[in-house]
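Just passing along the structure, written as structure tokens.
Every protein chain but one is kept in place in this view of the complex.
This part shows chain A:
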């Protein structure tokens, strides 16, 4: 079975491009050109050079000794938190802005939840001298103030999304409306592995540098390319898609996805889509999505703004449905404690999103000989206020 996208834009029954006609010319242009553009030698050279000299890649694969001792298994951390701008998001924004330039676009729009994708987009827009507008839910603007300040300093305009739950879903709606209103000069840099085809595949390809590096880094350290498990947190699923990509068709590698359970999967305040979602259409793709029996999209909840999304990318919906991926749900409390534990044991403060991935160590027992690679997708600087509030530090 293939876990990659097929030529019609589907992963199994998930994916496609369920978009209003107003978006068709832009999405179709992208669909026709993204593979060709990203395969050009000049594109690859520019992309790789920026990842190396600007982002600081390769990001280290770090053996977490004290964490490994505590859980009696071999744990490696893929240090996406050390990237310029503090998370994996920049891998994709670099790729997409290079595509946007080649499409002749002058104006960039983006949505953001935690603000990491907004910062990564504002950063590459500053780098390339392009106009940048970032849509962000009003609630998220309040809980991610440092990232809002960064975006403004980088020259981006941050526009609050005031509808619905005023979080990531609504920011995405507003960005899509902006694109409808500006169909000629604008490129929409989607930050997650969601949206109409070709976005999930394009974002996944740009993020796949994560698993590409894991392979050769692990070969150096362990003498083998394939770990026993790769673990990542999932909101829309971009860091997870990149972490899994080169292991999808390696059956000996277990794929572990960690979703935000918020206050508990069945508490009514959760973002655990694989448990609570049904097949539906959101933001241009068919995927698993949290909704009422009547097909209205449910307001999700997570303490982590980056996981506070009612759907998952179509690739992940397919991994969940086929059983190729093993999905776990982690509550706010479990994630916060896992984040504090990583800080105390390894001296690394993770983003609250990434902290969810670490909480799986308390839910799944690994063997002492297992090599487990956990994607440390972002750093926790932006979450200091949340950590301080939560732990009364």
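To be clear about the criterion, a contact is a pair of C-beta atoms (placed from the backbone, for glycine too) under 8 Å apart; a residue touches a chain by one contact, two chains touch by 3 or more; residues count from 1.
Note that in this section contacts and distances are computed from a predicted model.
Missing chain, UniProt name from the options "Tryptophan synthase alpha chain", "NADH-quinone oxidoreductase subunit D", "Hemerythrin HHE cation binding domain-containing protein" or "[NiFe] hydrogenase maturation protein HypE": "Tryptophan synthase alpha chain".
Here the missing chain is touched by one residue of A:177, A:221 or A:364, and it is A:177. Considering the full assembly, A:21 is the residue among A:21, A:220 or A:252 that touches the omitted chain. Only one of A:163, A:267 or A:322 touches the chain withheld from this view, namely A:163. Touching residues on chain A toward the chain that is not drawn are 16-22, 24-25, 163-164, 169, 173, 176-177, 180-184, 278-284, 289, 291, 293-297.
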